[in-house]
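In what follows, a structure is listed as structure tokens, so that the remarks can point back to it.
With one protein chain withheld, the remaining protein chains of the complex are depicted in position.
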Amino acid sequence: MGAADAARVHERDAERLGELLAQQGWIVLTGGRPFGVMEAAMRGAKRVHGSLTIGVLPTADEAPSSFVDVAIRTDLGHGRNNVNVLSSDVVFACGIEGPGTASEVALAIKNGRPVVLVAPAEAASRFFLSLPGAKIRVVPSADEAAAIAVTLLDNR
Amino acid sequence: MGAADAARVHERDAERLGELLAQQGWIVLTGGRPFGVMEAAMRGAKRVHGSLTIGVLPTADEAPSSFVDVAIRTDLGHGRNNVNVLSSDVVFACGIEGPGTASEVALAIKNGRPVVLVAPAEAASRFFLSLPGAKIRVVPSADEAAAIAVTLLDNR
Amino acid sequence: MGAADAARVHERDAERLGELLAQQGWIVLTGGRPFGVMEAAMRGAKRVHGSLTIGVLPTADEAPSSFVDVAIRTDLGHGRNNVNVLSSDVVFACGIEGPGTASEVALAIKNGRPVVLVAPAEAASRFFLSLPGAKIRVVPSADEAAAIAVTLLDNR
Partner (left out) sequence: MGAADAARVHERDAERLGELLAQQGWIVLTGGRPFGVMEAAMRGAKRVHGSLTIGVLPTADEAPSSFVDVAIRTDLGHGRNNVNVLSSDVVFACGIEGPGTASEVALAIKNGRPVVLVAPAEAASRFFLSLPGAKIRVVPSADEAAAIAVTLLDNR
């Protein structure tokens, strides 16, 4: 998860993370649009042979990122953010630069999904770490995020 | 699409259709639960090497069918029926035995998706064919459904 | 419930039904848009002093009918049809002229809500009456619909 108009550092993290997760055999799921962190994560994942990417789109008919293998069209607007996090075993946020990503992190915590914040601003990590019941890890980079991913799997 | 408590004939159609579509390289998407037409279609698809199945679940945490490769968890209740049809290039209904399947066929038409009714009851096909703007084909069996599938692809 | 581009007879039924239900003290809930059966039902209701109308809109920001007292903005597209019927104690369909109304009737049955079909086409009533578990009444006009409304209340 991350902004559609992300800073370059967060796009780089997302691209690296997408690639590392795909190398470990994870399916990479994003908001599916051809912008920012979503696009970068799936571009990274699709560098890996045999990878699989899922894009959960907010509308009924828009074109997904060209790096999306399977487009799920929800027509839920920002309500699709809840589907994104519910469908994820672990939620990674590359930066929390805007309210869309903030809503996904909040909904992930609310739904009991483990969350990894990758290089968040200090105000963001401080806030989310203050919430009761949050299963959150804060890491400085994509490599650390990928390294701990498997340890965060809940046993659904 | 089809009933969770389907008649055997519709389950057989679904299983055959899932297999035929997967052989043609289609992704098979269903409501994801381990029952009836959903389960049968994905069981058929998973007989094919390299197939991919998507299960769009109504709740946040239930166990999907064991034939689901990717579970999308919506927590939308029956509102997830709209996601099912929006995410499909062609919607196949194996029987229309209950209101859940009826709602999916109606929503598919409303959203402009092509629909194939496989062996529907006469009252069902007569009703849906009467609706204005419906892109509907009625076929007697899974083989006919698979044979015309590719001709129904809209160019989104 | 009913079509946005309804035939005049169904608009007349909706307007009459909205007025009769409001006179009986019911809240009138529709899809909220300024068209067809939705608009007509709420126009009828607002003729009654002290009436209350709710419009459940499919988008985030559109203008509701001027006869809507409370606009609920869902951004769910046609998925809002499930909210319409879940929020209703009794679902009235004035005509079933298109797939949107058909989806609402189907979802109402699926969710166990009582349904009254007012002057439906014969193919529609025959189909919906054939579905198992349907709590459906078919009546020829708004006056009959209003007369039986109170007897259909489930005790939630």
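Miscellaneous remarks
We just call them A, B and C in the order they show up, numbering each chain from 1.
What we mean here is this: a residue touches a chain if its C-beta (ideal position, glycine included) is under 8 Å from a C-beta of that chain, and two chains touch if they have at least 3 such contacts.
Note that the coordinates shown come from a computational prediction; the quantities given were computed from them, not determined experimentally.
Checked against the hidden chain, the listed residues A:A6, A:V90, A:I109 or A:V138 yield one contact partner: A:I109. Considering the full assembly, B:L76 is the residue among B:L76, B:A106 or B:L152 that touches the omitted chain. When the full complex is taken into account, the listed residue touching the unshown chain is A:A124, out of A:L21, A:V90 or A:A124. Interface with the hidden chain, as seen from chain B, comprises residues 60, 75-79. Listed here are the chain C residues that touch the chain not shown: 27, 52, 54, 56, 60-61, 70-76, 82-83, 86-87, 111, 156. For chain A, the residues in touch with the chain missing from this view are 76-79, 81-83, 97-100, 102-103, 106-107, 109-111, 121, 123-124, 126-128, 130-134.
Quick note on the criterion: only the chains that are shown with their structure count from here on.
Interface note: chain A and chain B, two copies of one sequence, contact each other through mostly matching residue numbers (shared numbers exceed half of all numbers used).
Ranked by number of C-beta pairs in contact, the top chain pair is B-C.
Chain geometry summary: the mean Cα position of chain A and that of chain B are 29 Å apart. Centre to centre, using the average C-alpha position, chain A and chain C are separated by 40 Å. Each of residues 60, 75-76 in chain A touches at least two other chains.
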